[in-house]
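Part of the complex only, each chain left as placed.
Should a chain be cited, it is by its letter among A and B, assigned in written order, with residues numbered from 1 in that chain.
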Amino acid sequence: MPEGFNTVCEIRVRFAETDAQGIAHHAAYVVWLEVARIAYLAEHAGGYSALRAQGIEALTTGVKVDYRAAAGFDDVLAIHVRCVDLRGARFRYEYRIERGCELMATAETLHATVNATTMRPTRVPAWLADAIATAERAS
Amino acid sequence: MPEGFNTVCEIRVRFAETDAQGIAHHAAYVVWLEVARIAYLAEHAGGYSALRAQGIEALTTGVKVDYRAAAGFDDVLAIHVRCVDLRGARFRYEYRIERGCELMATAETLHATVNATTMRPTRVPAWLADAIATAERAS
């Protein structure tokens, strides 16, 4: 596990995720980051469903990916993920995508919690903030 | 326009829709069929939004695609579409996908209208049935 990371999620590159360059399409990584966030919430905070059950949605307000090496069909990738900078209604995830020992990409995503009905910002609930703090303290 | 068809929708194959075989991935066609259905409803029946505004969703209950020739990146495809066999809560679309004069695929999809809240089957509303009948009579 890279230093500072406590959660990892594995994905296998699907054939449908490759493109005519013969590599995994760069948009697929953005989907994988989401898979890793869902896994993070499942492991540390009762799952994304717990959030939705309280009428809260987490919007993605920013995405940034730096691609270092091309992944190919059927590659198994480890997506290391951590949650940082939680403040009010906002938080950020950081990621390292690795294939074996090789760094394939780094990424970060920005999020805001909103009331699912009004779509207006609402503070990250205390139980989630606590769960994230506990998860990150352990890393 | 192939005989019996009255509506056509053009799509251009996106690079993200290609795969490592260098051709358009077969799952992309299923998305294109939906684009064609939306275009059909927009042209003949006030759009899919009109349906959703009445608390009705159209579920897809079946898909069948016969692939004849591989489409490539940036190909412009004409998706001919018609709606047939409307009965109660059910209807069917038929499609011919062409590139110039070449037949690339034929397809059909099955649908059922449901109440958006209960997800229970509900008859296709009369205005939509009429709009489809009018569209198909013209072809």
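Here, a contact is a pair of C-beta atoms (placed from the backbone, for glycine too) under 8 Å apart; a residue touches a chain by one contact, two chains touch by 3 or more.
Remember, predicted model here, so these are calculated numbers, not experimental data.
The full homomeric assembly consists of 4 copies of the same chain, 2 of which are present in the displayed coordinates.
Here is the rule we use: only the chains that are shown with their structure count from here on.
Once the centre of each chain is set as its mean CA position, subunit A and subunit B turn out to be 34 Å apart.
Per the touch definition, subunit B reaches subunit A in the complex via residues 15-16, 18-20, 22-23, 25, 27, 72-73.
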